[in-house]
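Rather than the whole complex, this shows some of its chains in their spots.
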Amino acid sequence: MTNSTPVPTPTELTPPDILRCAYMEIVVTDLARSREFYVDILGLVVTEEDENAIYLRSLEEFIHHNLVLRKGPIAAVAAFSYRVRTPEDVDRAEAWYQALGCRTERNRDGFVNGIGDSVRVTDPLGFPYEFFYSVEHVERLAWRYDLYGPGALVRLDHFNQVTPDVPRGRKYLEDLGFRVTEDIQDEDGVTYAAWLRRKDTVHDTALTGGDGPRMHHIAFATHEKHNILYICDKLGALRKSDVIERGPGRHGVSNAFYLYIADPDGHRVEIYTQDYYTGDPDNPVVTWDVHDNQRRDWWGNPVVPSWYTEASLVLDLDGEPQPVIARTDASEMAVTVGADGFSYTRKDDTVEGFKLGNTL
Amino acid sequence: MTNSTPVPTPTELTPPDILRCAYMEIVVTDLARSREFYVDILGLVVTEEDENAIYLRSLEEFIHHNLVLRKGPIAAVAAFSYRVRTPEDVDRAEAWYQALGCRTERNRDGFVNGIGDSVRVTDPLGFPYEFFYSVEHVERLAWRYDLYGPGALVRLDHFNQVTPDVPRGRKYLEDLGFRVTEDIQDEDGVTYAAWLRRKDTVHDTALTGGDGPRMHHIAFATHEKHNILYICDKLGALRKSDVIERGPGRHGVSNAFYLYIADPDGHRVEIYTQDYYTGDPDNPVVTWDVHDNQRRDWWGNPVVPSWYTEASLVLDLDGEPQPVIARTDASEMAVTVGADGFSYTRKDDTVEGFKLGNTL
């Protein structure tokens, strides 16, 4: 059992009204190699770039960027940035985190190009969160089909964060206004992961149980499934198929179609499409059994171990890597993969088994 | 110029917090024929049915229904129903329409099966609007792929209403909390149509300029474009291709892929997929020139005249058809189709032309 202190609820305060995950700032060690990956291969659109940073957006985006690649010595994540509904919500975010005892930094001119008044915080889980309203509008390229490639990324969909104590993180994010749409638990009540949303999709961020704080992945959406298949085909043609870590496949959780790939620094990117509307306040929460072999891949295809163990460092407000705290709760990989774990396809199966393990 | 009185703004009141378009109740003259259309052909799921009514939902829905087919003597629409965020928002809706001088009816048990406390109103445009929060939950069939057909309808997407004075309707709906995402205008400032949203899509309803109040269409979403193409293929196989009125095609407005078909009573149904996220408060409004030949079909394929002229009657709270008021503003069909109208593919075209007209 994790002994971490619960995050207090600032009951006297109004949390910021968060619209959606808006962009991630990541530190990459070789800007040219990262540009090749995100621009030449994945087709994200360059809004702006210089020798230190590249600002990228998806084809349907109208704010300045969804991803900032910043050159730096250590691959890590500098910010998980959310857009809020009004300028005043930036104040509310600042007050909220100060009430939580977190370090905050306010920059009226924004920490990165294209973004105005922002607050960055080190949140109670150790993640660098940012909140802003003011942003430069750029052309929404939705109708510019001449710029679409066969694997066109049209939206930023969500973040995914690794944290040791999922219930603690979930409670903190629910206080902040997020709503859980799905989670993975076991019969003893251990929570292995939770998906939380602000916009009307399955998530704006998710908490994956593991050693953290670390960034598990950032996800971009395509229109259709064939767009995701094409990305694999192209990686094969470029003889870079080894950047494919897992998938493509159909998720159980979220019901979306997915692919996980690794950027040149090992930052994990998900390509994702077709989850469902979640905007009603009584949207039914779906709880998956951790032993259900279709929870993470509806087709029962194996979750490769690296997907459970690898993740990106995150930075504090001074740009130093946050120390990683080990998860003490049960590990999803341990309870489901290989000789020690088990999983089932049908609840009443007497033969317990795991497709990958069975065949090696 | 239309001389209709502006709808007043009840500035002292808080409008109801509308979540989304939730269901439409339509009157059909032959329940069995309508069942064949909506269930056997389109594959909507029957939640409940008796000799007088059929309650249908889409595959990802968790509320009781998205469409009620009620048997009656005259084909018409009995309710455009919106879900609100809280039970108190039903009170707010009732107060709002009473302040507007509209007739309202409150039914604590709901007007139809599966829905609880509701208010129905005849709105200032003459439409039967309903607002409810309380609703029976049913199984969300998102993961039940064994129930999906090749043209699976997964969500109710939007309504579309015909009204003579679009700016008047738009102002009324904006007061009610809707936000415009796109519209069609001309250089003289005439508005031909407007799209308004509550959820994060391009619209929950749209106003189409024309003789009204009438219902232009109800739209269901598929996951992918091939699902829509399949519906056409199936209609061909059933030798019912003449229910296809327009499309399939790509909209200019909304950037979605679409198809319009007619149910056995002539109620128009749109099948729709892949518009874009609109949830930010400063989401850019897209204004289309009425003469732009790609505004309603991005490929420049003709809008058939019936699409402009035909629509369904709507009922008052006694179940009587509302009288239809003629539009006095310019007609989109007249200014764009045939010998009198013109449209262009490129803004600077010197040859004005309309693909359909040119070729007949």
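Here the chain labels run A and B in written order, and each chain numbers its own residues starting at 1.
Assume a residue touches a chain if its C-beta (ideal position, glycine included) is under 8 Å from a C-beta of that chain, and two chains touch if they have at least 3 such contacts.
Because the structure is a prediction, the values reported are computed rather than measured.
Shown are 2 identical chains; the number of copies across the whole complex in this structure file is 4.
Convention: only the chains that are shown with their structure count from here on.
With each centre defined as the average position of its C-alpha atoms, the distance from chain A to chain B rounds to 35 Å. Residues 19-20, 60, 62-63, 83, 85-86, 137, 140, 142-143, 154-155, 199-200, 223-225, 252, 255, 274, 276-277, 279-284, 298 of chain B are the ones that touch chain A when the two sit in their complex.
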